[in-house]
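A selection of the complex's chains, in situ.
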């Protein structure tokens, strides 16, 4: 059984596409909290409000780190998806974190970001553009079966 | 003696400012190759041209990784600076890589990027805005002397 962590962009349905297409494979998927508002406000919602935005965010980011680091530590494969919007520095941070732990890294992004992601891609064992390809990789890794 | 790796943005003189202000402190600084053209083309310049931009960049990024990973592994403190231009995913990747190795992380950026960098900041032991503050931290860590 493979544990796969799906890191990165949370504004498109790429995780659902992968999970659906991987039905039948012996894979367990984990992911960050993908509800943007909950993810931003979790710290103050549970541990009390902050007047300074920095600490508002700091409380939330640390709380999310409990989930994220545990999931990366337990993962056999970390998939990191970069989308078209936002800075997505947390995605690149996760990629670096996973690389340093020796996790197998799969990076997914469109051709526009190729040059900007060259260091991240260079740490990966696979670079793809589509969710379909992630599932094809998982199927091949598990069963040796090509599409 | 402290080994400090200065990761991130290569288009302003922040490394020079830190190095100059830290004169007299028992610190050794390391940095990536900051000549943008050399950094981009090093792979093909030494190992032969590629027709595909992806492999051109891949060769260079891996070659730079020899320097980068060695420097992070040897560092006691990793400073990561985020500037105003470009995606800077390699900076965030370095931050994640350093965090997973348990290195002391100092992040430097302006207030504009506060929200986008909240996960990176949450992994840091210090978040600053100016090169001067990095040197003040190094001086305090070494000697206990405040500015």
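Some notes on this structure:
So that you can tell them apart, the chains are marked A and B in the order they are listed, and the count of residues begins at 1 in each.
Heads up, the rule we're going with is that a residue touches a chain if its C-beta (ideal position, glycine included) is under 8 Å from a C-beta of that chain, and two chains touch if they have at least 3 such contacts.
Small disclaimer: the values here were computed from a predicted structure and weren't measured.
Taking the whole complex of the structure file rather than the 2 chains in place, the copy count of the single sequence reaches 8.
Heads up, the rule we're going with is that only the chains that are shown with their structure count from here on.
The centroid of the Cα atoms in chain A and the matching centroid in chain B are 23 Å apart.
The touching residues of chain A, when paired with chain B in their complex, are 53-54, 57-58, 60-62, 64-65, 68, 82, 86-101, 113-123, 127.
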